[in-house]
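Removed: one protein chain of the complex. Kept in place: all other protein chains.
Right after this comes chain A.
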């Protein structure tokens, strides 16, 4: 159970504070903040004892000199769980021995919900929407216990935006939604055009040794669905999961040989609450009644047969004590017809760099002294191409004996395919009660592969 929830800006000023339980705060009173101020000041603060917990966190974590040691901090026997989004700190506070994973999941959920209402979580957005946030906090947590947290379902309870009092129809909707068995979808949704969007979003992570050996690589992917469907549709989702393909292919031998290469092995996957897990376990079919609007259908991870969209080949040569020659070749490794976008290669330079000359075949490269790196940007690059950059780095002679640690070369990009090899085979929609069929639904599928942590050591 969560005792209280606070949101701070980067200076440590409290933007939002919501206390659910009295037990937090009072015992933090003797913490570092007030040890010096004495009872007089405490009185002047309007008796709001619980502010002490708020201040304790600011002093001990946000303003702490050394690097943050752990996302869970114990101050005066109170645990502070914090996450940071851009320069905003969200902290959940409790005195109990709680499940740490659950609290963090809750904070993530809170961020998601807020993002769904007002976009990016920034100081300005939070200040502008603070009434809405208080409303949300009221609905999501009661007495410190998480209640309803689905964005779709929450929409009916949150009144922010619009002053209009509710019509009769809306009122009955709440009652039906609130008593209905399916918590994530309300009844009586109608659309003139039945449409659904399916996004396969993957982030590919790589750690490669200087010799080109893959130290670790994995893809973590999400299938995000945006559905605008009428009624209570039953959906069935199919992909090229190895286990399913093999099961189906048993009958026809030639099909297995054909599809053997195209199927992928999923290490583990998790689903949105709406997916019937029993059916997945027995038949490995994914069927569900989707929530209205956007939601994350599944999340998965693969580690085998990953298509690494780019290969980085670094070559660093030290010429004497004051010069460094760097050559980096990148090779794109996918179909020539596809285009990768927003490519950015970041080559770290030593701290004592005095000047850099860069020559690159494609794109633009710049030495950014403040970031200690050469940043090479390419707008677009087709598959099976190669490009290279060479740089001469002048170094200031120093008597610092410390060797340069050579941070890895990191890369960012976006490609229009799924690096795991995942393919959507079908998404069928059945709505027996209303008169539209699977064919009438307009479906859009999109694949986006992004770089996660994509590093090559040099």
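Here, a residue touches a chain if its C-beta (ideal position, glycine included) is under 8 Å from a C-beta of that chain, and two chains touch if they have at least 3 such contacts; residues count from 1.
The definition used in the following text is that contacts and distances are computed from a predicted model.
K.L.:
Going by UniProt, what is the name of the one chain that was not included in the view, given "Transcription initiation factor TFIID subunit 8", "Superoxide dismutase", "AP complex subunit beta" or "Guanine nucleotide-binding protein subunit gamma"?
P.N.:
So the chain that does not appear here would be "AP complex subunit beta", according to UniProt.
K.L.:
Taking the full complex into account, find the residue in A:14, A:59, A:307 or A:424 that is in contact with the omitted chain.
P.N.:
If we include the chain that is not displayed, A:14 is the one touching it.
K.L.:
Kindly note down the residues of chain A that lie in touch with the hidden chain.
P.N.:
Those residues of chain A that touch the unshown chain are 1, 13-17, 22, 27, 44-48, 51, 66-72, 74, 77, 79, 81-83, 97-102, 104-108, 130-131, 134-135, 138, 142-143, 145-150, 157, 159-160, 163, 165-166, 171, 174-175, 178-179, 181, 183, 203, 205, 207, 215-216, 218, 220, 267-268, 270-273, 277-278, 281, 298-299, 301, 401-403, 405, 407-408, 410, 452-453, 455, 457.
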